[in-house]
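Structure record follows, encoded as structure tokens.
Removed from the display is one protein chain of the complex; every other protein chain stays in position.
What follows is chain A.
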Amino acid sequence: MTTTVSPQQTTTTPPTTGSAELPSVAEGAGVWTTGPRGALLGLGIGAVLLLVIAPLTLGGFGLDLLGRYLCVAMVAVGIGLAWGRGGMLTMGQGVYFGLGAYIMAMHMTLADTTLEGETIPTFMRQNGVEQLPELWGIVQHPVVAVAAVILVPTGVAGLLGWAIFSRRVKGAYFAILSQALAAAFAVLIIGQPVLTNGSNGLSNFHSLFGWDLSDQANRTVLFLVVAAVLLVMLAVTWQLYRSRFGELLVAVRDQEERVRFLGYDPALIKTVAYMIAALFAAIGGALFVPVVGIISPADIGVVPSIAFLIGVAIGGRSTWLGPVLGSIAVSFAGTQLASAFPSFWVYLQGLLFILVIGFLPGGLASVLGLVRRRRSQGANDDGGQAAGSTTAPVSSEQEATR
């Protein structure tokens, strides 16, 4: 990442001096959020690592693991948008992750059943069902299934978001509401064993759109698709953050009333951001199913919904790459540490979350920002009131006051 502040960055930095409790956009501006050159570089490095180096160096198992991390990271990208930029602490992304995942799982179960010459899935037969429920029949066609993965969660989020935000529900009330939603959704799934196979969840998939999932070549392609989708999401968020919408979103987060007085509708802006976050979570969920091979209520309830947040908070929720890097790091640490110290990891995760929220609201990205600021201040002290003093010191001062 560049250490000099480019003109674009100063122009994209909105005047958010009023906010004290939330890290502003500029906090991560020079660190994880960059101009076009930096963004291209970041995406380029990501693309080389994920699309070339990972498939060449990791074995089948390692690739599956990384694929799971990337699916979870997609949810994190959405949370970064809704929570980091929009100030909506959404503790119920499991709902949208689950919707995407279950739609995909239903389609895959049905496709396998058809290929195996049966009419209804085994678990339904064992539940005494003789005819395929209509809800399942809808997603039989792959195109419909993919469309449903995109439209259903976004539609649900649109309706819910509008209902919530137009009533000006925000802050802790929104957080509690979203969490209750996740709890209710998990209970709903468990309570419908005939439709969802209850707490056992859906698993034992053999094919995806006809491709054999036990074939390593197919699995590698699947991983590449997952990685590419994540990169596209990052490109989209980068573009969003620089757009007028992105600036409005931050403005709504920091001073909702002022935005309203300026003639914008904050509810609309927040609903759109919430819908995008839901869409990313749903796509993550839909890809999670073929990669991991199972979806169960344990993956979508309150606990996983909160777990999605941890990586985002640690990485730096308002930054561009913070959520995705934080999420991948937490997933990786989880796999590594949980084997060695089972209970310890749960406590460490909780402790990290508390520490970051309490003392480092900008996440680890803000530590890098701090280091960079120190360095640039040091450079200025050495250089005295020389040539660069009109631009650089101002920007670093601005950052320091936030």
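Please note the rule applied: a residue touches a chain if its C-beta (ideal position, glycine included) is under 8 Å from a C-beta of that chain, and two chains touch if they have at least 3 such contacts; residues count from 1.
Keep in mind that, in the parts below, contacts and distances are computed from a predicted model.
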Undepicted complex member, UniProt protein name, chosen from "Fe-S cluster assembly scaffold protein NifU", "Urea ABC transporter substrate-binding protein", "Cysteine desulfurase IscS" or "Acyl-CoA dehydrogenase family protein": "Urea ABC transporter substrate-binding protein"
Residue touching the undisplayed chain, where the options are A:G161, A:G201 or A:G246: A:G201
Options A:I150, A:L177 or A:V225, residue touching the unrepresented chain: A:V225
Sole residue of A:I190, A:V252, A:A286 or A:A365 that reaches the chain not shown, by the stated touch rule: A:I190
From A:R125, A:R258 or A:R374, residue that would touch the chain that is not displayed: A:R125
Chain not shown: contacting residue from A:I138, A:L195, A:A338 or A:L352: A:A338
Residues of chain A in contact with the chain not shown: 36-37, 39-40, 43-44, 47, 51, 59-61, 64-65, 68, 112, 115-117, 125-126, 128, 187, 190-191, 193, 197-201, 203-207, 210-215, 217-218, 220-221, 224-225, 228, 231-232, 235-236, 238-239, 292-296, 298-299, 335, 338-339, 342-343, 345-346
